[in-house]
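Note that one protein chain is taken out, while the other chains of the complex remain in position.
As written, the chains take the letters A and B, and residue 1 is the first residue of each chain.
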Amino acid sequence: MGKILVIAEHDGKKLNSATARAVSCAHAIGGDIDIAVFAGDAAAIADAAAKLQHVKRVLKIERAENAHQLAAVLAPQIVKLASGYSHVLIPSTTFGKDVLPRVAALLGVQQVSDVMNVVDATTFVRPMYAGNAIVTVKAPAEPCILATVRTASWQEAGTGGSAEITSASTDAAIPSHTRFVELNAQQSDRPDLQSAPRVVSGGRGVGSKENFEIIYKFADKLGAAVGASRAAVDAGFVPNDLQVGQTGKIIAPDLYVAVGISGAIQHLTGIKDARTIVAINKDPDAPIFQVADIGLVGDLFKILPELEQELDKLK
Amino acid sequence: MTYDVVVVGAGPAGLACAIRLKQLSPDKTVCVLEKGSQVGAHILSGCVMEPAPLDELLPEWRKTPPAICVPAAKDEFVLLTRTGRLRLPTPPQMNNHGNFIVSLGSLCAWLATQAEALGVDVFPGFPAAAPLIEDGKVIGVRCGDMGLEKDGTPGPNFAAGVDIHAGVTVLAEGCRGSVSKRLIREFKLDADRSPQTYGIGLKELWQLPPGRAKPGLIQHSIGWPVDSKTYGGSFIYHLDNDRVYVGFVIGLDYENPDFMPFEAFQQFKHHPSVKALLEGGEIVSAGARALAEGGIQSLPKLEMPGAMLVGDAAGTLNVPKIKGVHTALRSGMLAAEHLAAHGSSEGFDAFWRSSASAKELHKIRNIRPGFHKGLWVGLLNAALETITFGKLPWTLRNHNDWQSLKKQGDNLAAAEDYVARTLPPRDRLASVYFAATTHDEHQPAHLKVPDTSICVGRCVTEYANPCTRFCPAQVYEMVEENGVKRLQINAANCVHCKTCDIKDPYENITWTTPEGGSGPNYQNL
Partner (left out) sequence: MKIIVGIKRVVDYSVRVQVKKDGSGVETSGVKMSINPFDEIALEEALRIREKGTQAEVIAVSIGPGDAQQQLRTALAMGADRAILVETADAIQPLMAARIFHELVKRENADLVILGKQAIDDDSNQTGQMLAALWDRPQATFASRVELKEQTLTVTREVDAGLETIAVDLPAVVTTDLRLNTPRFVKMPDIMKAKSKPLATIKLDELGIAAAPTLQAVRFAPPQQRAGGHKVADVPALVAALKDKGVL
């Protein structure tokens, strides 16, 4: 049986849901699961972490330097804490990608990045070449295994657990060469296309720049980012930076709604890792339906307003 | 920058010229410009190569053969009907004993390393955009600008194209080169010649389930799916490691504006005998390229002050053999030999015309034009020309491909007997995907259509916009917005085949060089 340490991701106040996905991966490996919360004030975050299923203990490591999640500050502390664990996991977010390799180098461990699947306690599946090749790798078990967890591949662990919360401290020396200055949260009304959990994209079928309003409107209703196929970009409906696909952005949202997009292979390569794809198109033979989890054939100008009404009913 | 010789195009003709020149005159400075992101990226050919010129140029080549190089084993020539297959005797020109199936792209990549080892500067990613002419003499070329915005203004990373001055400019751009085209017009090199006539070749590399491919087998077909009025035929070349090349060549003098070369190729793949071979396999790469079919009567004068034409930029392809690589290599070598001996382009035309290559092309000059009267007359004429060794006292003329289209309602042939398709690619966009073509989308469209009023006006009624069908990459689309039609140019799809520049019935499309490194990235084609 393994003993697994999951490093919590948070914004100083709330636990980030990516942590719960890393816990699912830890559970797949099997063993006792502890969560470490490094923060200035970890109380609320630790409470949330303790509710996650499968978690045995939550360790609070509270010190003023931990208020901001700087890799150079956290890494030496994690190194100390990692002793005795068979695995250290962290979500493969910008936070996890920043911190864990620094820990791995200090421990002399070759890290496994972006675990999609667990074969056994030392064998993992991960993507390479932007997901165009999937490789199974075996990692040396000693001294321990460090891995980042590809969040899109794992469901969040459920809540309802009640792990023990304890305080921990390490005597790690904290460097002063790295200093937090500020964080500018995205101010845009719409989420960023690259990282949004929901994306609505329009294609040539939308018909014109003016008609694209209907896509924006529907996306706002869903709280989604807006994307487009190359055909829509080439036709001048939307700017180039909204393009999803081979020559545009490659994205992996939880929900992708393709509206009036035929589904050229160039577009599909940009959404192959989306969790759920919904296609709305008037052509029942459009190739998008071959990859969509849910398809609806019909006129988008009728369907979208109707869909908005239905969504209103849910609220 | 200044060189003794600048070669435009790193294909077989250009590289053979550069290599031979350095072998003969090591002190001459030579550079080769190539618009593809790397040598071979834009090169597509059948290709079964006659090895003699390469044996002469680089006798060691067989010791380090290019990535794909399979000795020819057996020839098959068949006539297809929709479901049937009739074995025909293999015409003597199509006997491939001693030849090699190669990837011309990988052969050229290898030739480029040989050229560099001899001191040639090879510049992939740098297209020659325009000739430099001074006092009636070509003095070099101007490379294309990099980093232009959509509207043609310089962007933040703009880098102006460099002028390359050279004593002699060797145009080795391949079929319908954009600089060659301008110079042929400027210097009237095609005066008194038959117009050049072209074909379009489409090709795919397939990885098959184990055991199906028979390495070295060379299969050609005529007949279905093209009607007897259209010149066209297929090739299947069996490689090692369960791979095959599958392709189709169609004369661009076809008449029916509704005809779609891409669809004809895909239909051919669904002939029962071909589908059985391909089914369950996967496409590795795909592409298309025009080829010059006019032969010696369409060959322009190969020299002008300060410059010369070699290979398919001139049109040295041997159509009955469906081979142009050996003649391209040879013309490049001859150009180098001429330059080494005389230092200028003057006299090259006569020198080439006295060569064995010219005799080879003279002998078969009437075979391709014989097919203007259809397949059956063409075959009979070909047999006659073959048994008389091309000694009959006439030369048949060629015609402009852009003038060959009939108008809508003008007695068009009945619809083809096409079948439902199941093999990939589903459509042209999917095919472009296998060409791995990329163009930075901030740049201006490199396909120039100066008068789009023709597209939404006359062309709709006269030909129903054939550009939307002859282009194998779906670059041209007629889009209707609020009841108004307009031409949309999806320039980023372009695979640089040049068909549009050749076949547009109003000569309204001009292919120009996009930003360096743009275009297809063919893999082992």
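In the analysis below, a contact is a pair of C-beta atoms (placed from the backbone, for glycine too) under 8 Å apart; a residue touches a chain by one contact, two chains touch by 3 or more.
Fair warning: this is a prediction, and the values are worked out from it, not measured in the lab.
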Given A:L59, A:A104 or A:V118, the residue that touches the chain left out of view is A:A104
Could you list which residues of subunit B touch the chain missing from the display?
1, 37-38, 41, 67-68, 103, 105-106, 109, 121, 123, 125-126, 143, 146-147, 156-157, 159, 162, 164, 207, 284-285, 433-434, 436, 438, 516, 521, 523-524
Where does subunit A touch the missing chain, residue by residue?
11, 70-72, 75, 93-95, 97-106, 108-114, 123, 127-140, 175, 177-186, 195, 198, 254-255, 268, 272, 275-278, 284, 289-297, 303, 306-307, 310-311, 314
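Operating definition for what follows: only the chains that are shown with their structure count from here on.
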Subunit A-touching residues of subunit B, taken from the complex the two chains share:
425-427, 429-430, 432-433, 438, 441-442, 479, 481-482, 488, 490, 492
Give every residue of subunit A touching subunit B within the complex, in rising order.
204, 207-208, 230-231, 233-235, 240, 246-247, 264-266, 287
